[in-house]
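Apart from one protein chain that is not included, each protein chain of the complex appears where it belongs.
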Amino acid sequence: MKAPLRRRFISVLAAMTAMAALPWVRAARAQSDPFAALVLQVTGGAPVRAGRVTVDTPRLADNGHSVLLKVSVECAMTAADYVRSITLLSGRNPRPIMATFHLGPKAGRAEVTTRVRLNGTQRVLAIARLADGTYWSGDAEVEVTESACLDAT
Amino acid sequence: MTEGSLARGFFRLARGVILTGCKSRLCVLALPLLIAWPAAAAEPQPPVPLKSGIEFVSADIRAMQADDFANPGMLWVTRGEMLWREPAGRDGKSCAGCHGDAKTSMQGVAARYPLIDAGGARLIDVEGRIEQCRERRQQAAPFKRESPELLALSAYVAQQSRGMPVNVVIDWQNRHNFEAGRALYYRRMGQMNVSCAQCHQENWGRKLGPETLSQGHGVAYPAYRLEWQSMGSLHRRFRSCLSGVRAEMPPQGAAEFLDLELYMAWRANGLPIETPGVRR
Partner (left out) sequence: MVARVHVPASVKRGAVFEVRINIQHPMETGFRYDNSGRPIPKNVINSLVARYNGVEIFRAELGSGIAANPYVQFYAIAEASGEIEFSWVDDAGQRGSERASVAVAG
């Protein structure tokens, strides 16, 4: 026997409310994590687990133009178990995806060092994609101060 | 001891002598000192202990300078080595054509600069000497100050003196340049009305914002400065400082910069050259 009209009306109304609230819920979650949208872009929605990835930077950068950054992933680096790629994300730069490094089983060690530009004090996030399709992340906070004297040369 | 404390000590002693009427034995001993003191206090001495700017930067920058491969300045030195061997000018002469292997012929050269050009009576720095060679001996177009080529060549030449102590001699020929340089070093400049000495002679080791003031020596130059994202000359560094105190900036190669470079080299006598240095 079909549910009375009143009950059907209420359940449809509840479903519509729930569906309408979803974007707000997702947006609220994104606001609390500035990297959420970027991570989505990198992983295509696949879940990312925090761990196995270490981002090494100085706690206080000498100059935002050049900050040494080392990212390493705990991984055996064998033919079966290796790191496919590492993506570096900035929490504050105008172009937040700083670099993507593609490794492979011939890499020997899942570790890359480079020098990045940081547009002010921020959190840097590294996402590693493993051969088995899983994603892992690690982050670091870097303080970047302005130079004491203006240099107009 | 700073100039200020020396002056205060002098006046305190003079006041003491005048008040006691110069009768005590101590006063008799003090009298020649009182006469000699002002003369001694007039010529400021280099800071003690003498410290390179590398001692005032972070461990990361120290590591970057110490490792020839991590040091971006070495990219310019590498280019300089190529330019040293490159034929130039009307007759296709290279630097190597006259000077041979720079590792031997240029050793110790940068440590003696700036000096009085033998031909004229003016002071010349390494960059000026390279330009002079290009124009007069290679009959080639000059590179221009702060050009990538001149930076590369001057870094390459200076690097041949790396580890050797600065060794400039002040004599009757360059005495007036030295005094002009010293006057500039102690002159308040710019909207902020600050002199080189106020930061680098009187307050080295103290903080200016997030940075620690160095003694202001030029031993690392041409240097790779993170702020410039490139290698730059000592004269560019002078311009940076002048910009910082909002003063007018003479161009690289200006006579006052050469005088200042001489005074600073005298002040750094004994410090080893570090070119190519890495700085903030």
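Labels A and B are assigned to the chains in the order they are written; within every chain, residues are numbered from 1.
Operating definition for what follows: a residue touches a chain if its C-beta (ideal position, glycine included) is under 8 Å from a C-beta of that chain, and two chains touch if they have at least 3 such contacts.
The structure displayed is predicted, hence computed values, not measured ones.
Taking the full assembly into account, the omitted chain touches A, B. When the whole complex is considered, the residue among A:8, A:49 or A:115 that touches the unshown chain is A:115. Here one chain is not drawn; of B:53, B:72, B:222 or B:277, the residue touching it is B:72.
When the omitted chain is restored, the residue from B:105, B:195, B:212 or B:230 that touches it is B:230.
Check A:54, A:93, A:121 or A:134 against the missing chain and you find that the one touching it is A:93. Looking at chain A, the residues touching the absent chain are 65-67, 88, 90, 93-104, 106-109, 111-117.
Chain B meets the missing chain through residues 69-70, 72, 74-76, 78-79, 82, 229-230.
By our rule, only the chains that are shown with their structure count from here on.
Note on chain placement: the centre of chain A and the centre of chain B lie 46 Å apart, centres being C-alpha means. The residues of chain A lying in touch with chain B in their complex are 58, 60, 62-63, 65-66, 68, 145-153.
The part of chain B that touches chain A in the complex is made up of residues 57-58, 60-61, 64, 208-211, 226-229, 232, 236, 239-241, 243-246, 249, 280.
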